[in-house]
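The complex appears here without one of its protein chains, the remainder shown in place.
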Amino acid sequence: MKARESRVQTVMHVNLCDGGTFLETLPEQWTRQYIGCRGINGRLLLRDVKPRTEAFGPDNVLLFGTGPLDGTPVGMGRISVACKSPRGTLAEGSCGGFFGPELRRAGIDYLAIRGVADHPVYLFVTDGRVEIRDASRLWGLKTNETDAILREELSDPNIQFRYIGPAGENLVHASPIFGNLNNSGGRAGCGQVMGSKKLKAIAVRGSQGIGIADYDGFIKAYKTFRQKVDIATSRDPWTPVWSTYGAPILPRLFSGLGNLMTRNAREMRWDDEKTVSVNAEIFMEKHVTKAKACFCCPWPSCQKLYEIRSGKHQGFKGGNYWAGQPITFGSLIDNDDLELILVLSGLCNQYGLDIFHVGYTLAWAMECFENGILTSKDTDGMELKFGCRDKEGLVDLIRKIALREGFGALLALGCSEASKIVGKGSERFCLAVKGQELEGVAQRSMYMVALGVAVSEVGPDHTRWYPPYPCNPDLISREDLDQLDIRLDLRKAFQGRNPDEKGKLLRWFTISRAVVESLPSCVFLIRDTLGLDLRPWWNLFTSATGLNVAYEEFVMAGERVMNLDRLFNVREGFRREDDRLPIRMMTEDVPYFGYSRIGPGLLDRMLDEYYQENGWSLKTSIPTRTKLNQLKMGEIADELEACGVEVET
Amino acid sequence: MIHLDLRYVGHISAVTGILKEEYQTNASILIELIEELERKHQGFKGVFVNGETGRMNLNAMIYYGTEGEVPLPIIDPYHPIQDKAILTFW
Partner (left out) sequence: MKQIYVIEDLCNGCRLCQTFCSSLVSGVFDYDSEDVRINVIKVPGEERDIPVVNCNGRCARPIFVEDCPTCVSVCPTGALVYEEQKDVVLKRLELEEARRCQSLFKVVAPWKWPFPWKRKSVGAK
């Protein structure tokens, strides 16, 4: 049996203009400093994409990154997809399924794709080799159709794919990259960039096993990890429910807490009856057909397949109903028809669309319609109101958005660009930051979330600091916290609307999640104390790679990755002023619970703490030279200055 | 007698067989309410209270709120229960 090890990682560079490929071996130092996956993707982007590169041009690099733990039972099949976003920021997202392990089995840790093909192509990747094949017959197909055809043609059931749908091909805003039918990632623009390169899909089949430097040590570390995430032993209240009923359990909790985005977040609570009708319990009862999981997931059924058993859409099949969909196609647009939600989300997956883009842009359009800013002349005759009477019109709109037809063409731009075109005050209904729509996490009730949404370099991305709450403070002692050098007043940090300690808390969450995403592993599995105490992750990393890395060094990798994200944006001209919240959250109070608006003064206070703790300029948010030197990234400070960026001491 | 709005989420709904109920009780603190609910829904207490120590389980999640107030997670078995309170059990 062939086996490969994990200390040293390789990048397969592919140029779609001339078909050239070459395999680069990264220095072992990079594994020590940035670990892998999201971390090394970040480093590669800084090195290989110059500032102000055109996102849809040949010089933008689309990266698919695995990491040292991919292919082991802790990697969960995660990959990072990354590139420069058409919005100008970093675009980076995490994605699950089975693609990552297979790429590593082919002896390739990263795919770096540049250039633009002159006709639709797909990549066929085998051990150390990439073939560029014609994909003209696949262009225009939905993701599920692409999956089925490629699977049949290539016949080996263990070939794994990533692909885009028609939305990505048509450069529709926020299109992600899909795989294993219902897994997706990179909604910050990766699917659009893939479409701009005329790259329809990537197929991979490897033949090498993943060697482990210290197998017994790895098993010992794995048992500790399983103890914290297994239903029977986890001391985290979310474990039993998240691992079976799954993420759509949240609307009932959110609504009760005033955290549920309702009618374009004009309100934050929805009718009890409506909330129950879209929640996980009813979904499980009526529509779930099967448990699904990513590679080696220790949970029974984070993912699911579903089927609609009766009614107009009988026979419709889909998968992965998360927390996003009951919000974006439920409370956000005031639709309590679960079957309609399932059809809309399933179609988004098939057409390759981002549900947050579609949901928030629909909600924006509905509020515009209610205010007379859009009329049925603009909406192809649809009465576009909250409550969604015209269900079939909505279903058809998904296709129109992906294909940029009719009213879909405006919506395909996303609410930020669309409101610039429509004007008439529609900007105040646009819930986006840095041009990217929000997700489902409430800001006016949880200040750490507000800060996280404002600062995330890719646009709102809660997974960069998910789960957004510390574990029960009783689970970890003061001595442990001190030993781990986490200087946080946990109880204060846990108080939702106390602005103090939020910058520090967000910093810690961002660093620890960056570590986990660079291994890689799945942030859903940050349970029990795994978000505060990274030692179990460190043990898994050192035993798998055989690298003798000190714990402090391991954690520092997370801080480096956090800085890489900020550095990319800074090079493109983003500054403190871009770390804002949507107008609604900054100017409107929630009508209950005393959740008031987050005014500029409050946001600035939290930004100050966050930048201060990070060693970033309070004026610009640019990492200081002192900080970059401390992180042994001093040469990047030099590169920044060479680009004309002012780096403070 | 006080009136409560009880909600059961996720796997707790598998214990009770229902998603929510309007409940009348003379219980004045949390542990008394849990004891009563155990009589109605067998197994309920064991999810939230450690049988050996009598303490609340660390991974128990119970949100308590009254109308107009933000619900908060509670872990104290002696937490007072007021009329018209809303309790969500996870």
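Order of writing sets the labels: A and B. Residues in every chain begin at 1.
Here, contacts are C-beta pairs under 8 Å (C-beta built on N, C-alpha and C of every residue); 3 or more make two chains touch, one makes a residue touch a chain.
These numbers come from a predicted model, not from an experiment.
Only one of A:Ser207, A:Ser376 or A:Gln483 touches the absent chain when the whole complex is considered: A:Ser207. Screening A:Ala291, A:Val395, A:Val549 or A:Leu618 against the full complex identifies A:Ala291 as the residue touching the chain left out. Of the residues in chain B, those that touch the hidden partner chain are 11, 14-17, 41-44, 46-47. Seen from chain A, the chain kept out of the figure touches residues 1, 3, 71-73, 101, 105, 144, 147-148, 151-152, 157-158, 180-182, 207-212, 215, 219, 223, 226, 230-232, 240, 243-245, 284-285, 288-301, 303-305, 317, 319.
One rule holds in what follows: only the chains that are shown with their structure count from here on.
Listed in rising order, the residues of chain B touching chain A in the complex are 7, 9-11, 13, 19-20, 58-61, 63, 65, 68-71, 86, 88, 90.
By the touch rule above, chain A contacts chain B in their complex via residues 234-241, 244-245, 249, 252-253, 256-258, 276, 279-281, 445, 472, 474-475, 496, 592-594.
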